[in-house]
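Take a look at subunit A:
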Amino acid sequence: MVSIEYYIGLSAILFIIGTMGVLTRRNAIIIFMSIELMLNAANLLFVAFARMFEALGGQIFVFFVMTVAAAEVAVGLALIVAVFRTKQTINIDEASTLKG
Partner candidate 1 sequence: MDANLTVFIILAVVAIGSAIGMLLNRNAVYSALFLILNFATVAVFYIILGAPFIAMTHVTVYAGAIMVLFLFVIMLLGAEELTGGTTKFDWQKPAAVVLALFLLAELYVVIFFRDTVFAEFRALADFGTPQNVGRVLFNDYLLPFEITAFLLLAAMIGAIVIARRVRRKPGN
Partner candidate 2 sequence: MDFILEPLNLVTFFPLVGVLVLLFLKKDQKDAARWTALVASLVTFAISLWVLSQFKASETGLQMEVNATWFTFGAWEIKYALGVDGLSILLLLLTTFLTPISILSTWTAVEDRVRDFMLFFLLLEVGMVGVFLAQDLFLFYVFWEFTLVPMYFLIGIWGGAERMYAAIKFFLYTMAGSILMLLAILWLGNNQGTFYVPALIEQGGIPENLQTWLFFAFAAAFAIKVPMWPLHSWLPDAHVQAPTAGSVILAGVLLKMGTYGFLRFNIPLFPEAAKEWAWLMALLAVIGILYGAAVSYWQKDVKKLVAYSSVSHLGFVMLGLFALNPQGIEGAILQMVNHGLSTGALFLLIGVIYERRHTREFSEFGGLWKVMPVYAVVTLIVSLSSMGLPGLNGFVGEFTILLGAWGAGQEGLLGNNGVLYAGFAAAGVILAAVYILYMFGTMFLGPLTNEKNENLKDLNWREVVTLVPLLVLIFWIGLYPKPFFDLMAPTVEHLVATLGM
C-alpha cells in the first residue's frame, strides 16, 4: 500500500488547483466547479485519514460534505441563472456594481 503522505500531497495539489480556479477564472460556473474541486480535495483527505485511523468518522463526514455540496449547487446554480437573466452573462466581473 502507498503510504498516506502521498494522498495528503495529492489532495493538497487538488485543493490548490481549486483555489487557483476560483482566483483566476471569470466564468461563474467554472469558479463554482473549482470550489467543488476544493471540497473534493478535502474529502480525499478525510477518506485517507479515515483509512489511517481505521475509523468511519471520516467517511461519514465525506458523506455529509457531498450533501452539502449538492445543496450549495442547487442554490448556487439558481443564483447564477438569476444573475444571467438580468445581466445576460455569467462573467463574474460583470457583477461589480456594488463597490466602494
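Criterion applied: all candidates are chains of the complex that A comes from, given by their letters.
As a working rule, a contact is a pair of C-beta atoms (placed from the backbone, for glycine too) under 8 Å apart; a residue touches a chain by one contact, two chains touch by 3 or more; residues count from 1.
These figures come from a predicted structure and were not determined experimentally.
Colleague: Quick one: in this complex, who touches subunit A among 1 or 2?
Modeller: Looking at which candidate touches subunit A, I get 1.
Colleague: Under the touch definition given earlier, write down the residues of subunit A that touch candidate 1 in their complex.
Modeller: Answer in residue numbers: 1-10, 12-21, 23-27, 29-30, 32-34, 36-37, 40, 43-44, 47-48, 50-54, 56-57, 59-60, 62-64, 66-75, 77-82, 84-85, 88-91, 93-94.
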